[in-house]
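Dropping a structure here in C-alpha cells format, bear with me for questions.
Complex shown without one protein chain; remaining protein chains in place.
Read from first to last, the chains carry the letters A and B; within each, the first residue is number 1.
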Amino acid sequence: MMVRKVVHRASLAVAVAAAVTATPLQAAESQASIEERLSNLEKQLAEVKPQATGEEGFAFNTYARSGLLLNDDLKSAPGTPYLTPAGSVGGAVGRLGNEPDTYLEAVLNYRQVAENGTKSHYRLMIADSTTSSNDWTAGDGALNVRQAYVEFSDIASFTGVFRNASIWAGKRFDRDNFDIHWLDSDIIFLAGLGAGVYDLQWTDGFKSNVSVYGRSFLDFPSDPQLAGETDSTDNIILTANNFFGPVQWMVSGMTAQDNDQRVVGGVQGTAADTGFHTMLAYHGDSFFGLSDGNFKAAVLHGEGLGAEVKSLGADGNLNEDASSTRLAVYGTTYLSDHWRIAPAILAETSKDRYINGDEYNWLTFNTRLANELTANFEMQYDVSWQTMDLTPKGYLGRADVNGNYTRFTIAPTFKPQVGGFWNRPEIRVFASYSTWDDELDTYSSTDALGDSATDFTSGQWTVGAQMEIWF
Amino acid sequence: MMVRKVVHRASLAVAVAAAVTATPLQAAESQASIEERLSNLEKQLAEVKPQATGEEGFAFNTYARSGLLLNDDLKSAPGTPYLTPAGSVGGAVGRLGNEPDTYLEAVLNYRQVAENGTKSHYRLMIADSTTSSNDWTAGDGALNVRQAYVEFSDIASFTGVFRNASIWAGKRFDRDNFDIHWLDSDIIFLAGLGAGVYDLQWTDGFKSNVSVYGRSFLDFPSDPQLAGETDSTDNIILTANNFFGPVQWMVSGMTAQDNDQRVVGGVQGTAADTGFHTMLAYHGDSFFGLSDGNFKAAVLHGEGLGAEVKSLGADGNLNEDASSTRLAVYGTTYLSDHWRIAPAILAETSKDRYINGDEYNWLTFNTRLANELTANFEMQYDVSWQTMDLTPKGYLGRADVNGNYTRFTIAPTFKPQVGGFWNRPEIRVFASYSTWDDELDTYSSTDALGDSATDFTSGQWTVGAQMEIWF
Partner (left out) sequence: MMVRKVVHRASLAVAVAAAVTATPLQAAESQASIEERLSNLEKQLAEVKPQATGEEGFAFNTYARSGLLLNDDLKSAPGTPYLTPAGSVGGAVGRLGNEPDTYLEAVLNYRQVAENGTKSHYRLMIADSTTSSNDWTAGDGALNVRQAYVEFSDIASFTGVFRNASIWAGKRFDRDNFDIHWLDSDIIFLAGLGAGVYDLQWTDGFKSNVSVYGRSFLDFPSDPQLAGETDSTDNIILTANNFFGPVQWMVSGMTAQDNDQRVVGGVQGTAADTGFHTMLAYHGDSFFGLSDGNFKAAVLHGEGLGAEVKSLGADGNLNEDASSTRLAVYGTTYLSDHWRIAPAILAETSKDRYINGDEYNWLTFNTRLANELTANFEMQYDVSWQTMDLTPKGYLGRADVNGNYTRFTIAPTFKPQVGGFWNRPEIRVFASYSTWDDELDTYSSTDALGDSATDFTSGQWTVGAQMEIWF
C-alpha cells in the first residue's frame, strides 16, 4: 500500500514532472515566438521611429509672429524695429511691442539616409508677410519661397579635410547666419542662390566654409534721362568662413557686372560693381566671462557692394567708395533665480554710402529684462535708446538729422513653460512708450516718424497683443 | 525492485524537476531581458505614437473642393451659393452643383506638450481660390495665409475660473464659428487678428470666451470729390461668448475710428464707425426633439458695423443706422435606414444698410436629401427656394427687385463609406436646373443673373463633376 502509494506518488511526481517538462518545451517554443515577435517589433520600431520623429522623412519647422499693434485711437500704429531714420540703414531698435505684422516661415524638411550612410536634407521655406488684420489677404499678402536647397552630410566617400564636410546647392539662408534676437537684426545675413561646402576640417580646432552666392539686382534705373529705362544684373558673392574654436573670421568678395550703369541719386557711374566684406566674431559660452549664459560679439567692415555689412550683397545702390563698419554685441544671463537680462549694442558708421560725401552714424543700446513669476507667466521689459547723426546729402529726398530715439515696453507674457530667453511659443500683451527728437520727423516723408496721416510724432503710446513661436 | 523502481522514478522525477528548475532560472534571466525589451519598446512607442498620429508634432488638415461646372454649351457656368441678388447681402442658396471654383485650405498644425503639462497648438492655414481650370494658375490663383495663431491649453498654473481656460493670439477663425454646410454659409463667422481666452468656467454649466479681434478696412474712398482719394482704418471688435449648456449667447461691440470719413453711395459722413452685434443660439443633439440627429437654431441681430451679422465686423460700408436681423435653422436626421434629410432656413431683414431708407428682405429654404444605395454610392438631392424683396436705393447701381429663385440638383455621389452627412471625401457628378423671375436679372449688371455674355437668364441647366474633402 505504502509502496503503491509511493509508486502512486512517484508516478504522480513523474506525471507532474512530465507535465512540467511539457511546459518548458512549450515555453521554449513560446519564447522562440516571443523572441521573434520582440525582434520584429524592435526592427519595425527602428524603421518607424526616425520617420515619426522627423529624424528621417518629413519634418516641420516654423518661425511665426502675429498680433495687433494699436495707437490710443485703436487704429493700427506704425511699427517695426526699423522705424527710425537710422532704421533705413539698418539701425534697429527693440522689437518687443513694435511689430505690426503677421510674418511667418513654414519650413518643410525631408531627410534621407542612403544605404552607404550619406545623409541628404531638402529644405523648403515658404514665407509670408502682411500688415493686414484680415483673414483673406490674397491682395496684400506676400507668400513666396525663401529657401529651397539640398545639403549632403556624412558623405561616405569623403576623406581627409573633407571627412566632416557638407555640400549644398540651391536657394538658402547661409547656415552660419546669426542674429540679435531682440532687435530682429541679424548680425550677418547671407542668403541667395548658390552652392558651397561647409566644415572643411583643416586641423582639430580650425575649419572653414566656402560658398558662392548669387543675388539679383532687378530693374534698377539705368538711364539718367529716362526714368523708365531699367536694367538688371547679378551680384556674385564668393565667401569663406573660418572657425578657430569660438573665433569666426568671415571674408567675402563680390562682383556685379554692369552695376555701375545704375542711376543712384540722379547720377550714373558711381554705383559700386564690386565689393569686399569681412567679419570677425566671437561666440562666447558665458556672459562675457562674468556668469553663466552666452554672448556674441562681432565687428564687420565692408566696402563698395560690401558696405551693406549685414545683408551681404543685397544692396545695389551702394556707392563705389562706400565704406561701413559695424559693431554688434549681445549677451544673456540670469541675474537671480527669476530675473534674466539680455543687453545688446548695435552701432555703425558708414561713409560715401549712396552719395559721395554722405555719412551715417548711429548706435542702439537695448536691454531685455524678464521676471519669471509662475510656471506660465513672466513680465518682460524692453528698453531701447538710439542715437543717430545722418547726412544723406539728399539721397531719396532724405534730410540730414541728428537726434535720439527712446522706447520702453512692458509685456505681460504667457508661455507653456518659463525658463529662458529662447523658450517659445509666447503670447504677450504689451504697452510701449516711445519718444524722439522732433528733428527725426523730418528725415523722410515716407517713413513712420512724423507721419501726419497717422499723427505719429514726438511721443507715442502703443498697445497690443501678439504671439511668437518657433520650433 | 518496486522500491528501486520507485526510487528510480523518484530520482527521475527529481532530475526532471531539477531540469525544470533550471528552466525557470533561465526563464527568469530571459524574462528579465524580455521585460527590459518590452519596457523599452513600450517607452519608445509611447514617444513615437503621438508624433505619428499627430497628437503631438505635425498634423495636416484640409478642406478642399474642385470641379467642373458647365452649361449646356460645355462652357463654364456662373455659380456660387451667393449668385442671386440676395446673395450680395448674404442670402445663400444650395451649394450642391453650384460651385465653379477650386477652393482649398491646407492646415499645418504643430502641437507640443511642455514638461509641466501645458499644451500649445500652432495652426497655419494656407488657402487658395480660383475659377480657372488650368493646372498653372500663378496669374489667377489667390494663395494666401488665412490663419496663423498659437493657442495654449491645460495651462499648468491656471486655477479657479481659469482652470480649463485656453488662451490664444494671432490670426484665426474663431473656434466657435459654425455653419449651415449645405448653403456654404456660416451662421457666425468671426475672423481676424487678435487675442483672447476660451472657456472661463464660471459654474459647471456656464462658461465664457472673451476676445479682441481686429480687422482692416483698406483703401476705402474718403473724398466725395476725388475718386482716387482713399483712406484706411481698423475695426476693433470686443466679443464675448457665453454657453449655458446647449444655449449660446454671444455679444460683441466694435469701433472703427474715422470710418465715418468713408464715402458710401457718393455721400460722406453716413458710414458707421461703431457697431453692436448679438446672437442667441441653441445647439441641439437631436432632430428638433423628434428623432436622432442634430439641429442648430440661431437669431442674430446687429446695428451699425454689426449689421453684417454673419461676417462680424467685415463690412465697412454699413450705414450708421444699419440694422439687420437674421434667422438660421438647420437639422439632420435619418428618415429610414438609407434616407437622410437635412432641411435648413436662412432669412434676414436689413434696413438702412448702406443708404438711408434701403431695405433688404430675403428668405432661403433648402433641403438636402440623400439615399444611400451601396457601401460607396448614394444619390443626393438638393432643392432651394429663395424669395427676396430688395430695395438698395441705387447703391452700387443696383435696381430694386422682388422675386423668387428656385434650384434643384441631383448628384450621384461616390464616397469611401456612406453613412451620414459629414462623411468625406465625396466624388460627385451632378445636374442642376435653376429658374428665377426675370426681374432678378435687373438687380446688377455685374452679377451672374441676367449676364448676357454667358446667356445666363430665366432658367438654366448646368452639369458638372466635383470632389469635396475635409479631414
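Simple rule for what comes next: a contact is a pair of C-beta atoms (placed from the backbone, for glycine too) under 8 Å apart; a residue touches a chain by one contact, two chains touch by 3 or more.
The model shown is predicted, which means the values in this text are computed figures rather than measured ones.
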{"item": "Option touching the unshown chain, where A:108, A:267, A:379 or A:463 are the choices", "value": "A:108"}
{"item": "Candidates A:86, A:104, A:143 or A:448 - the one touching the absent chain", "value": "A:143"}
{"item": "Interface with the undisplayed chain - residues on subunit A", "value": "2-3, 5-6, 9-10, 12-14, 16-17, 19-20, 23, 27, 30, 34, 37-38, 41, 44-45, 47-49, 51-52, 57-58, 108, 110, 112, 114-116, 118-120, 122, 124, 126-127, 129, 142-150, 152, 155-158, 167-173, 191-195, 212-216, 218, 233-234, 236, 255, 257-258, 314"}
{"item": "Sites on subunit B contacted by the missing partner chain, in the whole complex", "value": "3, 6-7, 9-11, 13-14, 17-18, 20-21, 23-24, 27, 31, 34, 38, 41-42, 45, 48-49, 51-54, 58-60, 62, 64, 66-68, 70, 73-76, 102, 104, 106, 126, 128, 130, 132-138, 140-141, 143, 374-377, 414, 416-417, 425, 427-429, 465-467, 469, 471"}
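FYI, only the chains that are shown with their structure count from here on.
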{"item": "Whole-Å gap separating subunit A and subunit B, where each centre is the average of the chain's CA atoms", "value": "35"}
